[in-house]
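With one protein chain withheld, the remaining protein chains of the complex are depicted in position.
Which chain is which? They are A and B, in the order written, and residues in each are numbered from 1.
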Amino acid sequence: MPQAKQFRLADIAELLGARLEGDGEIIISSLSPLNSAGEGQLSFLSNPVYAPQLKSCQASAVILAEKFADSFVGNRLISDKPYVTFAYATQLFALEDTPLALCHPSAVISESATIAEDVRIEANVVIGDGVTIGKGASIGVGSYVGRDCQIGENVRIYPNVVLYHEVILGDRVIIHSASVIGADGFGFAFDGERSVKIAQLGGVRIGNDVEIGAASTIDRGAMLDTIIGEGVKIDNHVQIGHNCVIGKHTIICGCAALAGSVTVGEYCIFGGGSGAVGHITVADRVQVSAMALLSKSVTEAGMISSGTLASPTPEWKRNALRFQQLDSIAKRLKELERKAD
Amino acid sequence: MPQAKQFRLADIAELLGARLEGDGEIIISSLSPLNSAGEGQLSFLSNPVYAPQLKSCQASAVILAEKFADSFVGNRLISDKPYVTFAYATQLFALEDTPLALCHPSAVISESATIAEDVRIEANVVIGDGVTIGKGASIGVGSYVGRDCQIGENVRIYPNVVLYHEVILGDRVIIHSASVIGADGFGFAFDGERSVKIAQLGGVRIGNDVEIGAASTIDRGAMLDTIIGEGVKIDNHVQIGHNCVIGKHTIICGCAALAGSVTVGEYCIFGGGSGAVGHITVADRVQVSAMALLSKSVTEAGMISSGTLASPTPEWKRNALRFQQLDSIAKRLKELERKAD
Partner (left out) sequence: MPQAKQFRLADIAELLGARLEGDGEIIISSLSPLNSAGEGQLSFLSNPVYAPQLKSCQASAVILAEKFADSFVGNRLISDKPYVTFAYATQLFALEDTPLALCHPSAVISESATIAEDVRIEANVVIGDGVTIGKGASIGVGSYVGRDCQIGENVRIYPNVVLYHEVILGDRVIIHSASVIGADGFGFAFDGERSVKIAQLGGVRIGNDVEIGAASTIDRGAMLDTIIGEGVKIDNHVQIGHNCVIGKHTIICGCAALAGSVTVGEYCIFGGGSGAVGHITVADRVQVSAMALLSKSVTEAGMISSGTLASPTPEWKRNALRFQQLDSIAKRLKELERKAD
């Protein structure tokens, strides 16, 4: 196990750009939520709902906003954006699993690949012809990088990822295990009897600072490329169809799925299990609720939902059966209104 | 192909603890459903709906409850719980693909790993530093076990599974192919311009007798651990977010997804494609219907549904359009009621 990290609280304050109130000499060795933190631990308050927990919190220090400072008697790191400050704090304590550059002897690397010197290539990796990999990148155990892929600097690919040919990754991209980038888009022409495959001739381009979760798929384009903008964050089990174009800093939560040729704006959020049918456009800063389905374009910012609320099944069933009479109910109501006039 | 197994019916009865009625000397060589079973096959009746099939059933023997014994003229294995008895019967006939302990020469195993003597490690497996693996475990082709994982006894990991670092598996855990345990939870703090990664510093702890299907993901915790209780059964394509705590013996069907920090009780059932938003609590013995979404905590046992029933699209569309007038319909109805009084 790599040695756990620890820091003086004053050093943390300086590294995070937070204002220290209290004893800078104490040693912090880990992070913990307010209600479970103890000696040597740093915690944080972001959501005001949890402010009452400050009173009994046993953390050695807490990151919080000025306005809550008086609610905690211990050491404090004051921040305008406590959640962001907390995020940087987690990065301080992250252990590098595999910090050293190496090329494991079991890796199979094409002679035509161009690999910067300080790249880590783990066991059983296979690198195809014409690949380029930028400095500081690491390719995890058993991953495959297809021909002519371009991988930026400080990219991190976890074990068992597959990049098909001609996938382009910007700098600092992170891809978690079992994700597949550049598989064929789902395109067939039906000739009346069977589905004729449309060869998928485009590629995939992924911008800087994109993170892709585990078991997600981003298909290659049919003729043009599928494009994921800078800073986009994609969770697990997400499906991005061919020729989608995702705007910068959009967030796509787990199990969400975009059909082909969906154009999504910047700073959108797709909730878990949400979806979009093909060939639609979604404006900037649209938020789609969990499990909602967009079946047409969305032209302005805002939050979109579909579905019904959960309720006990017997009650739900009575209402769901009535849903099937809804058009009739509306017409009968109108008729009554006419009579009542 | 490993030699198929066969048993005398009397031996099966004894192994399963069922009462034999009929000829114990016949040889059973496989299992089959009632309507397709023939000579040498054992079948079962659990759901009474299928009882009429007993009359024409050609199985050499049938597992069934006492009350249906007279409905089948052939050999019978009488059981109080015929479905459970059938389950144990299937285990008798399962062939061990890979019974022998071995360590394939292509495996890459850290010198600091501690591996019990009768463990099977297949081709292209990679085992990280500080890993411990209990006796009788098997690690399938191309799987990766990250540093400091602890794997219990008789665990079975199928090919191409990924365990990130510090994942703890109890005894007899089964994990199917392409599943990923311990990838980073989906946590970011938005700083107004971009998403800042929250390093995921927790781990994953999985109890005894848990089974996890193919292509499922269980994320590591942010600060504390994600916890899967003893006996939990998880199907394919399931997503368990960071810091979820799943109670014992809960069942999670295919494509279900729990967002982060969901606490689920014991003996719950999440239907296929169902989901839960983050930070909610679900009581013991709650059943969630297929594709239903829990958007708030559930405080007592029972079945929960959401959504609408399927119908032909033109009819559905008429009703779905009216759904968008539902609040107006309710208000107009109330107004009519007022007038009618």
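The definition used in the following text is that a contact is a pair of C-beta atoms (placed from the backbone, for glycine too) under 8 Å apart; a residue touches a chain by one contact, two chains touch by 3 or more.
Bear in mind the structure is a predicted one, so any value in this text is a computation, not a measurement.
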{"item": "Selected residue (touches chain absent from view) among B:33, B:52 or B:302", "value": "B:33"}
{"item": "Identified contact with the non-displayed chain, of B:53, B:124 or B:138", "value": "B:124"}
{"item": "Which residue of A:65, A:283 or A:336 touches the chain not shown here", "value": "A:336"}
{"item": "Option from A:155, A:222 or A:269 whose C-beta touches the chain left out", "value": "A:222"}
{"item": "Footprint left on chain B by the chain that the document does not show", "value": "1-2, 30-33, 36, 46, 81, 83-84, 86-88, 90-91, 93-94, 97, 104, 106, 122-124, 140-142, 158-160, 176-178, 209, 211, 213-215, 231, 233, 235-237, 249, 251, 253-255, 272-273, 290-291, 307-313, 316-317, 320-321, 323-327, 329-330, 333, 336-337, 340"}
{"item": "Residues from chain A at the interface with the omitted partner, ascending", "value": "106, 108, 124, 126, 128-130, 142, 144, 146-148, 160, 162, 164-165, 178-180, 183-184, 186-201, 215-217, 219, 222-224, 237, 239, 241, 255, 257, 259, 273, 275, 277, 288-289, 291-296, 302-309, 311, 315, 318-319, 321-323, 325-326, 329, 332-333, 336, 339-340"}
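Operating definition for what follows: only the chains that are shown with their structure count from here on.
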{"item": "Computed distance of Cα centres, chain B from chain A, in Å", "value": "25"}
